[in-house]
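Shown next, in structure tokens, is the structure this report addresses.
Note that this complex is displayed minus one protein chain, with the remaining chains in position.
Chain nomenclature is as follows: A and B, assigned in order of appearance, with residue numbering initiated at 1 for each chain independently.
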Amino acid sequence: MRKTKRWVWWAGASALIAITVVGSAIGATGAKTQVLTMSIGAEPPSLDPGLATDTTSSNILLNIMEPLVKLGPAPELKALPAAASSWSVKGKVVNLKLNPAVRWTNGQPVTSADYVYSWLRTISPELGADYAYQFYGIAGAEAYNGCDPKKSNCNALKNKVGIKANGKYGLTITLTSPQPWFIQQLSHHSFLPVNKAAVAKYGNKFTEPQNIVTDGPFKLSAWKHDASMTLTKNTKWRNASSVKLDRINLQIITDASTALNAFKAGNISIDTTGFNPSDIPALKKTPEWKVYKALGTYYYGFNVKNISDVNQRRAMSFAIDRKAIVKYITQAGQVPARGFTPPGIAGGPIILKNAFNPPTHQTAKAKQYMSQVKNPKKDIHLYINNSPGHINIATAVQAFWKELGLNVQIKVQEWKQYLEFLGPPPNSDVDVYRLGWIYDYPDAQNGLVLWTCGSGNNNTNWCNKKYDALIAKANNTPNANARYLLYQQAENLLSGPNGDMPLMPIYWYTYTALVSQKVKGFSINPMDQWDYSTISVS
Amino acid sequence: MSEPDVATPKSATERRGHGVDRPLLRRRQEFEDALSRTASARGAEAGASLPRASLWGDAFHRFMKNKASVVAAVAFLALLAFVIIVPFVSNEDPYALDFSQAYQSPSWEHPFGTDQFGRDLLVRTALGGRVSFGIGFAATFMIMLVGIVYGATAGFFGGQVDNALMRFLDALYGLPYLPFAILVLAVFGTVNFWTMVVALTVASWFTAARVVRGQIITLKQNDYVRAAYAVGARGPRVLYRHLLINTLGLIIVFVFLELPGVILGEAFLSFLGLGINPPKASWGTLAQDGYTAYATHPYIIVIPSVCIAWLILSAFFIADGLRDALDPRTKEA
Partner (left out) sequence: MLAFIIRRIFWTIPVLLLVILMTFLLMKLIKGNPFQVTERPVPPAIQANLDRKFHLDQPWWAQYLYYVRDVATFNLGPSLVQRNQDVNDVVKEHLPVSIKLGVMAILFAIVLGIPLGLYAALRHNSVGDYAAMTFANIGFALPSFLVATLLIYFFALRLKDYTHLPTNGWEGPSSYVLPVIALGIYPMTYFARLVRGTVLETMQQDYIRTAKAKGLRWKVVVGKHVLRNSLIPVVTAAGPILGYLITGSFIVEFIFGIPGIGRYYVTSVTGRDYSVVMGITVLLSVIIIVANLVVDILYGYLDPRTRDERT
């Protein structure tokens, strides 16, 4: 008995010593290298700039690659030189000068030929890129993308695309019309180049860490699918001396509570997975809780064929308590939306001047509007897609509308089915539907164009020629202030006192994160991007 | 004689159960044991031409002697009563929002607490139970219906028909249960009471069909059925009068074995986000609600889950007792 005890004691003691030694060894090396561990909410579906469509992939791409331009501080989000050192715009023709210091991780310079190859690859009908439409503003791109290689020879169309190399470091782009936002649009990940040699050698496996060739401040050094990714500092990047982080561990955690537990345990320093509303009240009291403004709007659209009286639509908008929704349901600092265009966008305050959706419910006014409706639609079918957040909001809206005497049935569909159901035109059973819009590029046009008659996102059956004319006119107005005034008139038609109210905005999105106080320099810009090259860990 | 399948089942699989999924595993394994016993018991009984009334009376007495089963039956009825009565007597509105009452822990006023909208969870749990029970009974009924029609057709006609129907069933057994149900629900797109019932039925009627077929074949060889044929009775009449009626005891056992499996299946699907439309709820969707708040308000997930466990256990012990009660050969423990 005694003997055993001693044995156990010795084993325990030596284990303790071993742990201390190993632990301090790790601690010693940890002091020198800067490592950031954070959670991301999903596995990036693709790190091919041509094929990536989601923000997770986009964010990683923009840190392992160097975009042509970077966006400056909000709200202007001005284009700043990055891989392109300068540019000039003359009407429909854009000339870019590339920075010769930008190099692939294999040591080769990134040249204009790389961009021409990459962009034509994305536009090509063979690749089948979802985001090829990002290039539709370039002359000839849409025609080449729509070519059927089985039926015709597409090479002629390929040569007509307005993307030409102009020397080793010059790029000339011809647009279909002057597009004032085009330079800003170049910050989108679709415009990043791919390395031709890597693509040729590895095919669709070129994005794996052992194959990928990149040109940004970080390198993809490991990728365990659906588990984790590791980025390490690219010491040969042109500005490597300014980059402080040596390594970034990205933990793919899809579940909010799991990510929160990991953050609380100190296993991750930044949590961007998302949060359960029930956890937020406590988190709000901590200094780690961060809210960032987003360019995006959460809205309910009306099928104006079914709810045809504008006064009923106004009544329904005035009956809901947006403040209660963001305070008690979503909880993440969202802003009750007066109009569709988010205020954080360039020209936002001008555009939203007359938007009049109230932040809290005005039941008396709503009832007054309702009394003017000749043939009110009392049975409302509210369609939403399947997610707890949407279900909770719809549950609240249903209760608010009950006070107007409306009998609301919530119909939940699964996302893909839902999209098909909404059309456009929407299934006739849809009276109200929910959707959100996150801006692709920081110009109000990107959101307002949704409500034109032919738009694939206009699921309301609402069509107003005057509105379309305003948007068309704005597309050809390079002067920013003049454009904002045109947008204001368009916004008036959507959400002004005399507007048609084909949709009712509910709130403007925010991005939230838990950021440990050890992390310096982290912020999410309105396009849901962050820049690892400015972050340090103490 | 012409059915060698029956005396020695084609393969052990048919008897041991594929056990692919949890509800099925439980159902088949327990069930088929139950079955072989009841089937022969009923055969023996019928052969001995005992009066029907005494059979049921005896069964009732035997059931009442099994303490565990009686307790289970009381527990089951109590749960059913809770689910039915509470919404009538409660003056809480299960759908009205009151954010000032959100996330109240269990108290005298709200014995089960409240959810994120301040809705009383006692009445919502009871209403959710109605939906869960409703789906459970409806799906069990559908499963039996489909199973009896399919199994009886196969068993009664035998030969090539039987062979073809059974091989098709083999293929269905190759499909994993939950994935199959998820696919069927996705075909419907929306989840409501009936689509859920259909999905659960489609994914789990095979056992019933196979069991009914086996039973019919066993009975077909019994002397009294042969006698019926011999005196000139016609096919459908024999099928109904002698074969289906004689599987009745079995069917009652089956209900209690199938019900928990179906309700658990509904809960799993709801938990994966494929539950019925709000503001209605089932125990599964209530549990899913609770899951998103387990860290701060664990009672929300515990309560509906315990209801499900309660149901599973009580139904299981009832089935156990019924099986023994309907099988006079079982020793009295």
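The criterion applied here is as follows: contacts are C-beta pairs under 8 Å (C-beta built on N, C-alpha and C of every residue); 3 or more make two chains touch, one makes a residue touch a chain.
Values in this document were obtained by computation on a predicted structure and should not be read as measured data.
Novice: Taking the entire complex into account, which one of A:66, A:114 or A:142 touches the absent chain?
Specialist: A:142
Novice: Out of A:340, A:383 or A:437, which is the one that touches the chain we can't see?
Specialist: That would be A:437, which touches the missing chain.
Novice: Which one, B:57, B:111, B:159 or B:179, makes contact with the chain that was left out?
Specialist: Touching the chain that is not displayed is residue B:179.
Novice: For the full complex, which residue in A:34, A:53, A:85 or A:477 touches the chain that was left out?
Specialist: Among A:34, A:53, A:85 or A:477, only A:53 touches the chain that is not shown.
Novice: On subunit B, what residues meet the omitted chain?
Specialist: Interface residues of subunit B facing the absent chain: 7-9, 11-13, 15-22, 25-26, 29, 36, 167-168, 170-179, 182-184, 186-187, 189, 264, 267-268, 271-272, 287, 291, 294-295, 298, 301-302, 305-306, 308-310, 312-313, 316.
Novice: Touching residues of subunit A against the unshown chain: what are they?
Specialist: Listed in rising order, the touching residues are 43, 45-48, 51, 53-54, 125-130, 132-133, 136, 142, 145-146, 148, 150, 204-208, 224-228, 251, 253-255, 257-259, 261-262, 265, 414-417, 419-421, 435-437, 456-457.
Following the convention adopted for this analysis, only the chains that are shown with their structure count from here on.
Novice: Need the CA-centroid distance for the pair subunit A / subunit B, whole Å please.
Specialist: Roughly 46 Å, centre to centre.
Novice: Write out the stretch or stretches of subunit A touching subunit B in their complex.
Specialist: It is residues 256-257, 260-261, 276-279, 282, 324, 327-329, 386-388, 391-392, 394-396, 398-399, 410-414, 417, 421 of subunit A that touch subunit B.
Novice: Within their complex, state which residues of subunit B touch subunit A.
Specialist: Residues in contact with subunit A: 95-97, 99, 102-103, 116-117, 186, 189-191, 273-274, 277-279, 288-289, 292-297.
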